[in-house]
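Here the complex is missing one protein chain, while the rest keep their positions.
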Amino acid sequence: MKITEPHKEHIVAHHFANSKHEFDSARLGMWIFLVTEVLFFGALFVAYAFLRWSYPEIFVEAHHILSWKMGALNTAILIFSSFTMVMAIRSAQLNQRLKTSLYLITTMICAFGFLVVKFFEYSAKIHHGYLPAKYFVAHGASEYLHLFFGLYFTMTGLHGIHVLVGIGLIIWLLLRNRKGHFYSNYYTPLEMVGLYWHFVDLVWIFLFPLFYLVG
Amino acid sequence: MSNHDHSDHHFIVPARYYVATLLSLLVLTIITVVVAQYNFGGWNLPIALLVAVIKAGLVINIFMGLRWNRTFDRIAFLGSLVFLFIFFLFSFSDELLRPYRNPIEAVHHDIKSPVKPLVKGAEHHE
Amino acid sequence: MSESVPGTNYINAVSGIKSWLTTLDHKRIGIMYLLFIAISFGLGGFFALALRLELLNPGQLIVSAKQYNQLFTLHGAVMVFLFIVPSIPASLGNFLLPIQLGAKDVAFPRLNLASLYLYVFGAAFCVYSMVSGAADTGWTFYTPYSSTTDTSVISMTLGAFILGFSSIFTGINFIVTVHKMRAPGMSWFKLPLFTWSLYATAIIQVLATPVLGITLLLLVVERLVGIGIFDPALGGDPVLFQHFFWFYSHPAVYIMILPAMGVMSELVTTFSKKNIFGYKMVAFSSIAIAVISFLVWGHHLYVSGQSDYADMIFSFLTYLVAIPSAVKVFNWIATLYNGEIELKAPFLYFIAFLFLFTIGGFTGIMLASLSLDVHLHDTYFVVAHFHYVMMGGTVMAFLGGIHYWWPKMFGKMYSEKAAVVAWFFIMAGFNMVFFTQFILGTKGMPRRYYSYLDQFQPLHAFSTVGTWVLTVGFLIMAFYLVESLLNGEPAGDNPWGSLGLEWTTQSPPITENFADTPHIIHGPYDYDKVKLS
Partner (left out) sequence: MQNKTITESLIASNGWMPKAASTFAPNIDGLFNFILYGSILLFVGILIVTALFIIKYRKRPGYSPPSGPHITHNTFLELAWTVPPLILTIFIFYWGFTGFLDMAVAPKNSLDISVTGKKWMWQFEYKNGTKTLGEIVVPVNTPVSLIMSSEDVIHSFYVPNFRIKRDVIPNRYTKQWFEATRTGTFQIFCTEYCGDGHSQMLGVIRVVSADDYEKWLANAGSADDGLPPEKLGEKLYTSKGCVACHSVDGTNKIGPTWKGLFGKTRAYAGGSTVADENYIKESIENPTAKVVTGYQPVMPSFKGLLNDKEIAGVIAYIKTLK
């Protein structure tokens, strides 16, 4: 990538007064989108609380089945990717285009790493038949264990979909950064995707102890 | 319309904040994992949640920059937590309070087996 | 800019289908929404006519029990998700919000267009459900019925899920637009009350709709793989589904009614040439209603096996939400005092709203009462109550809004005489259909019944005849509105002599709304301070 090539001047959309106006509006919009995401995942956590209240024993049983090592590894990966994400934004603020791309690529690699770990976890569960009710075939499990795995796959699956979407967004950012779209006065998409990515991290910060650690 | 307003409106957070946050988050992850190896009975969940909340606070304030943000972004985000709490509290108030008046109404039974008639020897449940 | 060419407006600035499909102009998006919403209303109305016809006598007349169940499900789902939730905000709101703020567009025009496309996409899922063994769950999708029935539930649920996101996008856009896009001088307390109400609506859309999304998603997953959270056969709790569902669907009632109240405030000030009585009370009561609406959903669950203590809390809070709504009604009436009232078509719908919504409100007081609701719950009384609020309230205000802003949107007038005739038909028909159902309900007629006891037949038949009268009214309206589009008289920029900012620009407005960015000096209803030339 030629970093000497000048960045492309950003043109503020016609209905905004200036780039600060545009940036602030976009960030407010993103925060409000995250508000909807909080309620979206939050409702699932309420469902989690209900199941935990009704069937505490299945959570004890399940926490011996899930591997906390895999979960902890994924937690570390996501936290690190959040860090590289803020560093990517910071580099754009400092007009360091190459660094921005490098940090973004690191973030993306972390995201893929997360999914690879998830893939191994999922295959182990599927192999042993720890699945939602219709497909639950595990032996020696207590009567309602399928409820745990129904919720486990729904919540981690939905989170996984968010990670996938995040990967797509990071690729889009990389392409735009290559064309020189981002610089100190315009990095709105970076900031937006960054907020989104931290939110994905945030959800995992709660999923990890609730599913893997607390039995 | 002025397209280029180069006013210095973007506050650039010093990198050491980010590095410190990263390290704290990793340490907290280790703490929560280590603590989980011991059984504190009923305290397991609160301890795990407390650590998670601290971690979330760090991510929100530093990584997501809410600490340096405009007031309304904060109100919006805190508002979402308030409404989530309302949702949790009110739907749980139903589940938790069910046993008090008619204890029988809190009993879950399995519908796969035919409904067990309660009549024989059924006493009053108040 | 386009003001250099006289006669240019947002409609004729660019032409061709493609220019509409790719437009970022909030006005064009609003008009397209209006079109789709009108089609949805027609479709939902068709289902209503069919199911009322079936109820003309007990036993089978035109459809089987299953088809009847599908009909009322489709009527409910189409009317709720495709018509009434987007009705005022997405069509009139989209068109007017930026103009009322003095802005050139909403904050995120692309998101706005995406919202429209999501709406069409979601509607496509619903239509697919209709042709592939329509869902028969009722629009409430209660488990375990919805997780076990063999009809096309998944496509309908996914449709509603997608429509939810369309609604969320509109909400996000409106909140940011109100915060960030106000013209110079447009302080929060100079905002028109319609804008206030859209803002309050957007808060609910953003906070409540995601929970509907997750609920419907869980239902889809429940049917596909059986996660069991809501399915009693797997150990779940069906009452929990009702909590999830009503956490959205009760605030959603206010998504429907709040914008209608906003329209009412605009109508009453313009047609009485009076400053609104208690501006801040009306504005804040919108926000108060939005917030309290999240605390009352359990009043749908008094007899569902919910804990008695929860019943008590929900009933009490429900009475609190009644107060701000009543205050608004009193404020509107007080606004008329010492005014100069013109009985034009839009004002007739103001009267219709006042009349019907008040009845809806009073019957709501009955339903909120714990012991009385035990008898009335899930009877025709409830059906009549929410039609008085939703149709008597929201639809009447929507029609009032369309008649009020029609000249602004299209630059043409409609036939006032025809509008008055249509209004009489609609009022007569509506009360025939639904007042009868209050009587049926108190007598114990349960809702969602394909067949009924012979003794209820005269009342049911009267109600069915009412739907025909109502239909005549709507057909007349469709006719004169289309006629207006084709041959209407030019309306002029401000046919009603209103002070609203939207009336200071040309009709129809130019693409950028205003030739020059307006500077706001007076309030939106300062009829006593500003004399129009």
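To keep things simple, chains are lettered A, B and C as they appear, and every chain counts its residues starting from 1.
The criterion applied here is as follows: contacts are C-beta pairs under 8 Å (C-beta built on N, C-alpha and C of every residue); 3 or more make two chains touch, one makes a residue touch a chain.
Computed from a predicted model, the values in this text were never measured in an experiment.
Relative to the complete complex, which of the depicted chains are touched by the chain excluded from display?
Counting the whole assembly, the omitted chain is in touch with B, C.
May I ask which residue of C:L21, C:V303, C:V482 or C:I521 touches the chain that does not appear here?
Per the contact definition at the top, the residue touching the missing chain is C:V303.
Touching the left-out chain: which of C:K273, C:H385 or C:K408?
The missing chain is touched by C:K273.
Taking the full complex into account, find the residue in C:Y452, C:Y480 or C:W503 that is in contact with the omitted chain.
Residue touching the chain left out of view: C:Y452.
Quick one: say which of C:S15, C:S187, C:S371 or C:N487 touches the chain that got left out.
Counting the whole complex, the residue in contact with the absent chain is C:S371.
Over the whole complex, note the residues of subunit C touching the chain we left out.
Residue positions of subunit C that touch the missing chain: 58-60, 64-66, 69, 136, 138, 142, 144-145, 148-150, 232-233, 235, 237-239, 272-279, 281, 302-305, 308, 311-312, 315-316, 319-320, 322-323, 326-327, 329-330, 333-334, 336-343, 351, 354-355, 358-359, 362, 365-366, 368-375, 377-379, 439, 442-456, 527-529.
Over the whole complex, note the residues of subunit B touching the chain we left out.
These residues of subunit B touch the chain that is not shown: 101-102, 104-111, 114-115, 117-120, 122, 124-126.
Just so we're on the same page, only the chains that are shown with their structure count from here on.
Distance from the CA centroid of subunit B to that of subunit C, rounded to the nearest Å?
33
At least two partner chains per residue is the criterion; list those residues in subunit A.
14, 24, 28, 32, 35-36, 39, 42-43, 46, 50, 54 - these are the residues of subunit A that touch more than one other chain.
Specify, in ascending order, the residues of subunit B that touch 2 or more different other chains.
Each of 72, 79-80, 83, 87, 91, 95-96, 108 in subunit B touches at least two other chains.
Help me check something: in the complex, which residues belonging to subunit B touch subunit C?
72, 79-80, 83, 86-87, 90-91, 93-98, 100-101, 105, 108, 111-112
Give the list of subunit B residues in touch with subunit A in this complex.
1-7, 9-10, 12-13, 15, 18-19, 21-22, 25-26, 29, 32-33, 36, 44-45, 48-49, 51-52, 55-56, 59-60, 62-64, 69-70, 72-73, 76-77, 79-81, 83-84, 87-88, 91-92, 95-96, 108
Spell out the part of subunit A that touches subunit B in their complex, as residue ranges.
9, 11-12, 14, 16-20, 23-24, 27-28, 31-32, 34-36, 38-39, 42-43, 45-46, 49-50, 53-54, 68, 72, 75-76, 79-80, 82-83, 85-87, 90, 93-94, 184-185, 194-195, 198-199, 201-202, 205-206, 208-210, 213-215
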